[in-house]
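Heads up: the structure comes next, in structure tokens.
Heads up, this is only part of the complex; the chains shown haven't been moved.
By written order: A, B and C. Residues from 1 in each chain.
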Amino acid sequence: EEITVFAASSLKTALDLVAADWQAETGNVAVLSYDGSAKLAKQIEQGAPVDVFISAAADWMDVLEAGGLLAGGTRRDVLGNGLVLVAHGAAEPAEVGPELDLAAMLGGGKLAMGMIASVPAGQYGHEALVSLGLWDSVAGSVVETENVRAAVKLVGLGEAALGIVFASDAVGEAEISVVGAFPEGSHARIVYPAAVTVQGKAAGRAFVDYLSSPAAQARFRAQGFRVP
Amino acid sequence: MTDAAWQAVWLSVQVSFWATVLSLPVGIWVAHLLARGRFFGRQVLNGLVHLPLILPPVVTGYLLLLAFGRQGPVGRVLDEWFGIVLAFRWTGAVLAAAVMAFPLMVRAIRLAIEAVDPKLEAAAATLGASRWQVFATVTLPLIAPGIIAGAVLAFAKAMGEFGATITFVANIPGQTQTLPSAIYAFLQVPGGDGAAFRLVVISVAVAMGALVASEVLARRVHARVAGRDA
Amino acid sequence: MLEVRVTHRFGGFSLDVAFTAPAGVTALFGRSGSGKTSVVEAVAGLLRPDAGRIVSGGRVLYDSASGVDVPVHRRVVGYVFQDARLFPHLTVAENLAYAGRVTGRRVDMAPVVAMLGLGALLARRPGALSGGEAQRVAIGRALLAEPAVLLMDEPLAALDEARKAEILPYVERLRDAAVPILYVSHSLAEVARLATTIVVLEAGRVVRAGAAAEVLADPAAVPALGLREAGAVIGARIAGHEADGLTRLETVAGPIWLPRIAGEVGAALRVRIAAQDVILSRGRPEGLSALNILPGVVSAVRTGEGPGALVQIALGGEFLLARVTRRSATALGLEAGVEVHAILKSVAVAQVDIGAG
């Protein structure tokens, strides 16, 4: 059986491997289509022929649930993620907290993060900076990107001195280093809800189940995700 | 390169080809209306044609989705009456690319039509050619360089179209994942730049091939149209 | 038969003409800017006049009163434009075949190609033609449209005399085939040879119109036609071809000899005799190189401002015009009723001025 999975872009590294494992194990095929969670959710609203949706943001999953587009009882939070401060090149690790002199670390450079109004990583990052009391000192230096990967790229190129990205995004990037992780309480918990859509095939349910299997969880962890 | 990448290349070429070929007659017709028509609502038509240029591609994609999606008014009719489904199919990618390229194609053809000397058309009419015959035997051959230019612009644009396509038909490998979508996907993963770069090179090579072919063709056609012997 | 009544304004110029063109060639004659092309365009349907009525062979092509305006391609006019206007993307052969192609008629191009000497040009495109060649192709293209009315706007202006001499007989044959032809020209020689009717325009108005023989022999019309081009047309009949290459013509006033004219004995001709080519003598002159001496009676003398006088001579029922100086008119006592001999060189009547009657 072949299923189509819509997944948030940031999952691509890990999910490609997980899906390959699942395919090898079950003989089923998972076709993966990645994009921003918002766009995927809207496409599902418009009847996209998809079996499984894995979102990077709970709010869009809420929208679909309210719209009756999810198969009842299939939604679950399959993954978590952390938020980290990254720098261009090798960087001294530092404690990310209210005492951090972020402005000084920037030294006139830019702080890259996803669009704070819309991109999940940007929303979490904004929330964290505000709660740590750091926002006002760096607001003028923030450059907001279309998606979190673009923020990674800006730091990687050195166009931005620092960036705030998901922990999973910092994995495997040669030109950037993690300065430190944002403390748990500084932002809402980062979760990736997955669900089978109303028209989802049976294999979709199996796939969602598989995401919580130990093999899959190992893959996710290796890519910097947290598992519940 | 992966199979999926090659699939994306092939899909993009197909999509661009069909988007160009299918929209060409409509483009010529609309360009003619805009260049020579004197009807009420010409400005409205002109605006509509330009819309995909003015709107961010994502918005165009959403509008297509709203209109041609399974739930959309047009999409539903097409599906129920003709069994044609566009959303999330490669045919939808053709539609998205055609719509996005349409303003470029129309403008090129329209400029060519406006450059045709109406005296030649008048001469054809005195020889008994009806309006349609004048168009087919005089105007059309004379605007051939403009049509070629419009087609190659459309093809190039279709090869590069991303925002509207991915919004309308998503990014499903082997089904709707065009070259730009594949490039985008590679750019999203660490270390994907190399693969993305290879696809960019292929994309550029294909489009340049079309471009050079069109130039050669246009030159030959232009010499004919200018009345010189080939 | 073509009836034209048209009024139109462009900026400073106003056109207000009405005339009837019977079967045959109607020459539109007039100075540059007098409105000739505008009239022709109105007939073709390329200019929509402010008001008027155009009827061709009983078919109303345009009538501002009743709102009739037949589209250009239904008017079936063959229009030779003042500028050649060939289709640049088509070869000469394709240009010539154009009318047949759009109307689905099968047309034999060969005679027209031969007459216009286009054989060697058929595969060329218009960009590679000389000015005269292009004009010939344009003529051919219009002729091959087998039009109900032929509109020719200075068709021969770009051509040399020899070529003109080849083309004129063809136009004559068309005229005789009863296709009405509206013919714009600056050349009175052409006009006199071809025209059955002459319409003279001046600043958008018709100043003189009528049968060619009448208009051309009317001293009063001379100013409108241009002095140098004045001349009359007389009827003649081929009486015989003689051994030394001359053809003897019978006219109402007696025989005249002209260089060989193609045509069978008995054929009727129109011979234009330019007023300036006629010398008058009171007595019968002897020992001159001029062969043709026609006796007649002065019917009118018109003197203008200048040093010249125009003398109309009645020869039987026809008229000849002679331009002489006032000094000679006085010296010879030329006035109405006086008997004179008109002397006329054989060679002064050029081939171009002889048309099939």
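Definition applied: a contact is a pair of C-beta atoms (placed from the backbone, for glycine too) under 8 Å apart; a residue touches a chain by one contact, two chains touch by 3 or more.
Please read all numbers here as calculations on a predicted model, not as lab measurements.
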Full complex composition, in terms of the labels displayed?
A x1, B x2, C x2
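Throughout what follows, only the chains that are shown with their structure count from here on.
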Tell me, which chains sit next to both subunit A and subunit B?
none
Most contacts: which chain pair?
B-C
By mean C-alpha position, what chain is farthest away from subunit C?
A
For subunit A and subunit C, what's the span in angstrom between their mean Cα positions?
91
With chain centres taken as the means of their Cα atoms, state the distance from subunit B to subunit C in Å.
56
Of all the residues in subunit B, which ones touch at least 2 other chains?
none
Multi-chain contacts only, two chains or more: what residues does subunit A have there?
none
Which residues of subunit B touch subunit C in their complex?
119-120, 122-131, 133-134, 137-138, 141-142, 224-229
So in the complex, the part of subunit A that touches subunit B is made up of which residues?
4, 6, 9-10, 12-13, 31-35, 39-40, 42-43, 46-49, 147, 149, 152-153, 169, 171-174
If you look only at subunit B, which of its residues touch subunit A in the complex?
58, 62, 65-66, 69-72, 87-88, 166-167, 170-177, 185, 187-191
